[in-house]
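A short worksheet on the structure shown next.
One protein chain omitted, others in place.
Chain IDs A and B follow the sequence of writing; residue 1 opens each chain.
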Amino acid sequence: MSARPETLLTRLMPRPIWVGLVAAALLAVLAPQANSYLLFVANQLCIYVILAVGLNLLVGYTGQLAFAHAALFGIGAYGTALLKVHFGLPFIVTLPAGALLATVVGLAISLPALRLTGLYLTLATLAFAQFTLWVFLHWEGVTFGAGGFRVPRPDWLLPGLSPDVGSFALALLLAIVMTLAAASLVRSNTGRAMIAVRDGEVAAEALGIDLLRTKATAFGLSAFYAGTAGGLQALMLGYVAPESFDLFHMALMKAMIVVGGMGSIVGSVIGAGAVLFLLEGLRAFKGAQEIAFGLLLMGAVIFFPRGVAGWLQALPGWAERYLRTAPPPAPEPDAVPEEAKP
Amino acid sequence: MPPAPRVAPPVNPHSAPAETEPMRRLSLLVSVAAAMLAAATLPARAQGAPGVTADSIRIGSFGPLTGPGYLYGRLVMNGVEAVFDRVNAQGGIHGRRLVLTREDDRCEPAAAIAATRKLIHQDQVFAIIGGGCSNAALAARGEIEQASVPTVIFAAVADGLTTPRAPTIVSTALTSGLEGVAQVAYAQQQGARRIAVVSMRDAWGRSRYTPLMEELKRRGITPVADEEVSPDANDATAQVLRLRQANADAVILLLYPKPGAVFLRDAAKFGYRPLVIGQSGIADPAAFEEQVGVPGATARFVTISQVRFTPESPEMAGWREAIQAKYPSDRLSVFNMFGIGSAQVLVEALRQAGPNPTREALMQALNGVTNLGTDTYGGPITCTPTDGRCNRTVVWIQKEPGGPIRIVGTTAVE
Partner (left out) sequence: MLSYLLLSGISTGAIYALVALGIVLVYKATGTINFAHGDQLMIAGFLAWTLHVGLGLPYLVAMAGAVAGGFVLGALAERIGFRAVLRGNLVNVVLATLGLAFVLKGVARLTWGGISDYLAFPPLVPPDPIIIGDIILLPQQLVVTAGALAVMGAFALFFRFTTMGKAMQATADNPKAARLVGIRVENIHMLAFAVGSAVAGAGAALMAPVTLLYPDIGFMLFIKGFAAAVLGGLTSLPGALLGGLAIGVVEALAGGYIDSSAIEVSAFVAIMATLILRPRGLLGGPPPRRA
């Protein structure tokens, strides 16, 4: 990066970051004064932002089409809430513990993922997600099964704040920190290695990039984000049940990063907001939400394949170098598949 | 990390023109925030109860409008709406029209909390009639309690919604615990010695399975087999073989109609015909016989209905027409009938709450509902301040293969 002196400030604080911080500050001031429905939506927004940023690291930046994010989100939520319920540990301990549990699981699934590409990885992670749901449903002694369980509300979380405002404040703080961290990560060596893997594994390897290590980093980081979001979700809802972590939610998360823009942190934030806005805004459709959601998803992909981040490219100070725009390179010219003949 | 690879050449991001563009997004953000602030500071109606105007009363409803559970939300709400339409056509309640505001919870806890908060704080409804899925409704219970909004549960069956008693929640749905008691009693009354349980382990199934197992234990019965069938199963051979091996003579079936039909079909395949005891999730034996599709397989199947008529009964003609007129592609279903019965209870309580209704007065009226007859429920509805399980009548129904549906008994569970 060639830093001219006058761009030092913009380097440290590029435009998307200060716009985002202003928005976050507005949210911080306004949401606690709003009614509890809007506060809830604001809290959900922060959680979705963390989820979308984490998923984009894996799918948008590293190019791994995994379908386990909702399950990892669930592992974070169950980990956080169950440690509280079974052992009475404070949230200040269980929240990071839940996130770490999700990270460990994320790292574990990255091991076989090294050998799997494209749709095979999709199916393997899909199978893992279904397996996780099955565990939530059937390990009744620990997870309380399909009926879910209540999580006590923390009133001590931040002294002087109501539980709702307190969990919102924590979610907002974490959303800001984790988004900034991701934005700085993708400019680092690790981030560049992730992008190299996305754009061509063979070429990346030729450049001396450790494929396993890079993929594992991406899986682990992404899982850490999902786990943190899960813990926050458990705090916010005060209730954990398996149906919050099924494939519908996986589709929602995928929609966030596609609408926002694959390979864009700004896009992840905007995409999370857009999907939440749709979910709540589409309530007006009363029964036709599924159709409206599906049409919007198709429309976004067909007409704006680069997502919102694609539009923002044109703005000064908003251009992103790693936005995924072009079709992926064709697979290596292997031998003609002979099994294609029936 | 290995040596840093340079992947993309550095690009100067400051090359595009139009300096004022980012302000557009900022102003959008500001306007969204301003809208939030405006909504937050909206003056809550100071005089009169929330949701009540000179000519209308706003009632909220939450339940699944989309997703697999929509039967327990959208269709029940259609029944509620049919009742409201009829009341409004007759001049409303003390001159006020009833307006129903629906919110989708997709059968999910998070969406149910958002939906109830929206109904209570944003739409400012006077009372709520809703709750289609147990987990979603359980999550919403906290919100309702906190805001003390009078609420009638219309379809969700979990006992935890009403026990321990939430002061402002009553349920006109037969709770799963009551059905479990009735199922075990029925099996014993029929002389069953070896009882088996076949269940789904999703939220719906679990809300029935847990109280059923408690009831069996209370009576000192150990089930001879305890099998699971998934909601989308297309085969139940393994389960049937195990039950046959355990020589079960009565099977308590905690399944939806689809897996239930698969189970009975595979049981018939092996000529295994125990007494099979269903519950109100399979409430239409005529439709169920067609779903099973093997002649005679349902001969020893008996099930519970929450309502005392089938959708085809002549007594339901009026409601059948009302539903078909309003929702042309629908047919009257038992789900509509839950909504009709439930709404009639709410309407009666609203009437008794008087011309200047308050939430307290409505709650008092709901708690005082005694022996109220409805067009659909199996028996009279009675709520008390100590027990919110207002519907306690189990109607046992059976259909001889090829014959009509018969009511084989009615039990009032104490």
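Following the convention adopted for this analysis, contacts are C-beta pairs under 8 Å (C-beta built on N, C-alpha and C of every residue); 3 or more make two chains touch, one makes a residue touch a chain.
Everything numeric here is computed off the predicted structure, so don't read it as measured data.
Across B:Glu108, B:Glu179 or B:Glu227, the single residue that touches the chain missing here is B:Glu227.
From the options B:Arg58, B:Arg201 or B:Lys399, the residue with contact to the chain not on display is B:Arg201. Listed residues B:Gly48, B:Pro167 or B:Gly293: the one in touch with the omitted chain is B:Gly293. Within the entire complex, the positions of chain A that touch the omitted partner chain are 59, 65, 112, 115-120, 122-124, 126-128, 130-131, 134, 138, 247, 251, 254-255, 258, 262, 287-299, 301-303, 305, 324, 327-328, 330-331, 333-342.
Residues touching the missing chain, restricted to chain B, are 66-68, 70-71, 74-75, 78, 201, 227-230, 232-235, 237-239, 241-242, 256-258, 261, 265-266, 268-270, 284, 287, 290-291, 293-295, 327, 329-331, 333, 335 (touch as defined at the top).
Note that in this section only the chains that are shown with their structure count from here on.
Partner chain B is touched in their complex by these residues of chain A: 1-2, 7, 10, 14-15, 19, 22-23, 26-27, 30-31, 33-38, 40-42, 44, 137-138, 145-148, 189-190, 192-193, 195-196, 199, 204, 207-210, 213, 233, 237-244, 248, 279-280, 283, 286-287, 289-290, 312-322. Against chain A, in their complex, chain B makes its touches with residues 1-8, 10-19, 21-22, 25-26, 29-30, 33, 36-37, 39-41, 65-67, 70, 74, 102-104, 106-111, 113-115, 117-118, 120-122, 134-135, 138-139, 142, 158, 201-203, 205-207, 210.
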